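Below: the structure, in structure tokens.
As you look at this complex, bear in mind that one protein chain is not there, while each of the others sits in place.
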Amino acid sequence: MVLEEVKPKEKFWRVRQTTEHICAPLSPEDYVVQPVVDVSPPKWHLGHTTWFFETFILIPYKKNYQPYDQNFGFIFNSYYESVGERLVRTNRGNLTRPALKEVMTYRQYVDEHMDSLLEDEVPEEVFNLLQLGLQHEQQHQELLFYDIKYILGHNPLLPAYLKQMNKQSLDAAEVKESDFLKIEEGVYQIGHQKDGFCFDNEKGVHKVFLHEYAIMDRLVTNGEYLQFVEDGGYNNFRFWLSDGWDWVNRESIEAPDYWYKKEGVWYYYSLKGGLQQLDLAAPVTHISYYEADAYAKWKDLRLPTEFEWEVAANIYSQDLNLGNFMESDHCNPTAKKGDNYQFLGDVWEWTSSAYLPYPYYEAPAGAVGEYNGKFMVNQMVLRGGSCATPANHVRTTYRNFFHPHLRWMFSGLRLAKYI
Amino acid sequence: MVLEEVKPKEKFWRVRQTTEHICAPLSPEDYVVQPVVDVSPPKWHLGHTTWFFETFILIPYKKNYQPYDQNFGFIFNSYYESVGERLVRTNRGNLTRPALKEVMTYRQYVDEHMDSLLEDEVPEEVFNLLQLGLQHEQQHQELLFYDIKYILGHNPLLPAYLKQMNKQSLDAAEVKESDFLKIEEGVYQIGHQKDGFCFDNEKGVHKVFLHEYAIMDRLVTNGEYLQFVEDGGYNNFRFWLSDGWDWVNRESIEAPDYWYKKEGVWYYYSLKGGLQQLDLAAPVTHISYYEADAYAKWKDLRLPTEFEWEVAANIYSQDLNLGNFMESDHCNPTAKKGDNYQFLGDVWEWTSSAYLPYPYYEAPAGAVGEYNGKFMVNQMVLRGGSCATPANHVRTTYRNFFHPHLRWMFSGLRLAKYI
Amino acid sequence: MVLEEVKPKEKFWRVRQTTEHICAPLSPEDYVVQPVVDVSPPKWHLGHTTWFFETFILIPYKKNYQPYDQNFGFIFNSYYESVGERLVRTNRGNLTRPALKEVMTYRQYVDEHMDSLLEDEVPEEVFNLLQLGLQHEQQHQELLFYDIKYILGHNPLLPAYLKQMNKQSLDAAEVKESDFLKIEEGVYQIGHQKDGFCFDNEKGVHKVFLHEYAIMDRLVTNGEYLQFVEDGGYNNFRFWLSDGWDWVNRESIEAPDYWYKKEGVWYYYSLKGGLQQLDLAAPVTHISYYEADAYAKWKDLRLPTEFEWEVAANIYSQDLNLGNFMESDHCNPTAKKGDNYQFLGDVWEWTSSAYLPYPYYEAPAGAVGEYNGKFMVNQMVLRGGSCATPANHVRTTYRNFFHPHLRWMFSGLRLAKYI
Partner (left out) sequence: MVLEEVKPKEKFWRVRQTTEHICAPLSPEDYVVQPVVDVSPPKWHLGHTTWFFETFILIPYKKNYQPYDQNFGFIFNSYYESVGERLVRTNRGNLTRPALKEVMTYRQYVDEHMDSLLEDEVPEEVFNLLQLGLQHEQQHQELLFYDIKYILGHNPLLPAYLKQMNKQSLDAAEVKESDFLKIEEGVYQIGHQKDGFCFDNEKGVHKVFLHEYAIMDRLVTNGEYLQFVEDGGYNNFRFWLSDGWDWVNRESIEAPDYWYKKEGVWYYYSLKGGLQQLDLAAPVTHISYYEADAYAKWKDLRLPTEFEWEVAANIYSQDLNLGNFMESDHCNPTAKKGDNYQFLGDVWEWTSSAYLPYPYYEAPAGAVGEYNGKFMVNQMVLRGGSCATPANHVRTTYRNFFHPHLRWMFSGLRLAKYI
């Protein structure tokens, strides 16, 4: 599906409705809390994505547009620094007002004005902002899945997000042995070179030299990771980066997030099924960079760099018929399939590359220039996309990034080695 | 109004319904947040007061009673330490589930079982626990007002709790000059000696010797306190206790809570009217002990001890026809009236007494013994009751207590001196 | 020993030399560190006590006096707020300069100027400041013992302060059974009424009414306290104030400070002997208020109020021939003696009274007014004096005070009850 084939207006409505569709199973209270600093309340996502269109398109480009509410500017601004003083300090997780109902009215108000603006041909700069706004909202759709999972999966009642879910049949799990795909040494091209939208951090096409290496043809599974857990991996400093060892001890980390042990049996909290027995054939998820790196050291292997990953994915990844998290049975372990080398759409894969600008990288002018560039320190790159990623974000050049201690996103790993 | 005159069952329903009545103006999201550690989410209050009846009455005394949900025990337990391990750690402000709807079902379930239990005569120990449970719920009614005010009054939109409110006419405010009421030196009796319910911390009737003193016949007003603010009181260490001076600087405190200055004019956030101009004739509220003490030092006077307050209140306070916060215009400044010496029902008055056990104090056996005794350190006593206090809690012997830096409750002050 | 009998100049030199005598056994490095916020480096004590005489006496009263170094004002000021901006922020524990040698030169410089000032009769206000300065320095002598003990007793080498010490013979320990001394109900006089120096917080002589009570005729011993430890007292919330229970868990407290358990045997770090086996007959020391209160609850008794303590001590305490910590064998357990009721000079005894101003209390004008008054919140009163207390500070009206979680001072307890 290519953006340009669909009319902008239609595309706009589809993305906007998907966001609301994702939120539909929530109770009103689920919309408002922020249990840890990295999680945002779903209501805030709904307002913030709307504020983006109002601020960057409607106010500058739509004649006579009246902002819905002057206060919403600082309530729904995420991190753009160009904002005045506030009368009352607060934080996202306490914002019981505006109420959900009012946020939905705000969405409707902005949507109708956008609809009317898109009635006619728009100039290219508006089209570009529209595209960015929709990509931005799709990124927040993915974050919504992370945040909803955190809110429900750390509630003592462990409620499922979708109740009608059929539980997976676990007995079918036969995991394919992993193989290593070889790549020859040489100079490779990195970065987004196709048509279609990409983010600024994928641009700056450039060359890298890679030594010969090999990379696993599938993800590491829960079953494999469990061996690390049961081998005392979390108690042995030898496998850990120094900062990671501090983190493990400070936070009393003993397993991936959402793993719970009851009476000797490991369970896993899943958005779709609630608490269920750990599926040993599924890819391990919700691990931090520190855990991914420690696992690799325990296996006497290593994580791939983001360049190694991209080159391998360009060669081996297949056309995907990516489904939709809400409706499909996506996120099935590729390990079971045994007949392809899926690099895309299962879980985000930690690489050993720090998040840094590509050569020739340039941040765009103005507030949208704050989108990516200013985060290029202290974070690690993840590649591949997860089952919660919008289909048109899943591409081999997409660079996701998180601090190395975070794991509330759908993060996993694949190993590499020199040969 | 004496509890015994009304049938237990009727009393039970009245108290339970009042709690729900207080919450009625909230939006569903208002029920769930905990913006600071001292504030609890309204949904939690609804569940916790219900849990009290279930745990201390229904489970031990009602035949064949089935608890509504085994998980609610640790979700709605406040601080009683006798609780087992939890699978998932969390805190009150993230508990989006159980949803409000389910908490209301829980209330209904427990209420119907209580109703059936109270159908017949109950043994005295059950009657005493019922009384304690109702008093406990009424204390939470007062906390609900504090917490709702904090949630709404620190929201950048500053929404009013009750929208239909008539704003007070400010022009009528003529403040009576304050007088000092004299009390002779001697040995006085302290503690609860009347019939009717009181808390354990009011018992232990005992004697104290008081030197001759005088105490203001009304509360300090906003207008008087504003002079302290404008005289630079918050910038002059001389008026402050050392811990208070640290607090003022660490928290950048410049005025009572809910005071906001816009373009040189002072405003005040009120539950009933939202943001409105500061009423100079009203008693100052939402001040910490440190502020009360600093104001007293600035005036070259002092706060009364809790004993001085109680003796004066016993002599001078008049019969009150206390209204109801939701319906009346209560909380009007007594300063305007000029013809009585109201000690009760306006704002909680900081005393200079630390919260300590009375002579002969004994904590009751069992979990209810944790009710008061274990908090008897590091807190200061407040007396008098506020406009948010249930009428049958407003008595001269009632001992409220808070840490000296807190001010989200309706706290004010009255001065004293030796003569 | 009464201050007035000795010439001011002689008294001055004696106090000043005692301070240096206390520091003499230290290595140069011991003078400079601040391992926790409550401990001050010995070098700082040496400078600060000197600064007091320079600032409050020499600068205002000695003609043509030149301050030793302009920078020493903010380096050696403890907490008096009347100080200007600083070029470089720092804290006490990092002040390697001025070097010890220079601080000693500073002391000498000030001492010689004081000597010359005291050559002649001084006006009464200077005499009063001199007295205050010497009392102040003696308080710092006691703090020096606390701080030196903390610095050495938390060093992994556990070095003794005085190496030549004879270890106590433990076999002699036969502990007298404790008795309870009875006091009749009535109105008693509290506060300092004798001649001689006292601090402002002891003034404000006033009456209190006491109900009949009884108080132990000796201190609680290590042996008695050990039973509490071994009975699981630190693991049972029932004995603890809520803030205390938080403290025990947050800090992983399991016994008094300086108690170390090695292979099942309890040891105690003592200034004079280093690490030695716990003396069961000695009074328990280095306990917080929370521990004292928990122990009392475990015994089903209570701590005395500071008024009960003072009245009992006035009746029962005997003339003391108090020695000197450096030379005598003081701090022997009174429990062994069996024939007196020593209230003074063993360990500071926690009372159940919060530290509050007495009636009629007035802080002196000026900077010395910050001496006591501004600390009158959040602390508890201790009475009696310890073996590290200068003899002329040991009196029945002396009010020591500390936050309830502290225990690096020589603190213990005695129990009371109503009868």
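By letter and in written order, the chains are A, B and C; residue numbering begins at 1 in each of them.
Keep in mind that, in the parts below, contacts are C-beta pairs under 8 Å (C-beta built on N, C-alpha and C of every residue); 3 or more make two chains touch, one makes a residue touch a chain.
As the structure is a computational prediction, the values presented were derived from the model and not from experiment.
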The chain left out touches which of the shown chains? A, C
Out of C:Trp13, C:Phe74, C:Phe127 or C:Phe237, which is the one that touches the chain we can't see? C:Phe74
Contact with the hidden chain, among A:Val122, A:Leu181, A:Ala354 or A:Leu406, goes to A:Ala354
Of A:Lys9, A:Lys62, A:His206 or A:Lys299, the one touching the omitted chain in the full complex: A:His206
Missing-chain contact, candidates C:Pro67, C:Pro159, C:Gly186 or C:Gly204, resolves to C:Pro159
Using the document's contact rule, name the residues of subunit C that touch the chain not shown here. 27-33, 35, 43, 71, 74-75, 86-90, 93-101, 151-152, 154-159, 260, 262
What residue numbers in subunit A mark contact with the hidden partner chain? 79, 81, 187, 206-209, 211, 237, 240-245, 289-290, 293, 302, 352-354, 356-357, 359-360, 374-378, 380, 404, 418
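Keep this in mind: only the chains that are shown with their structure count from here on.
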Counting only Cα atoms for the centres, state how far subunit B is from subunit C in Å. 38
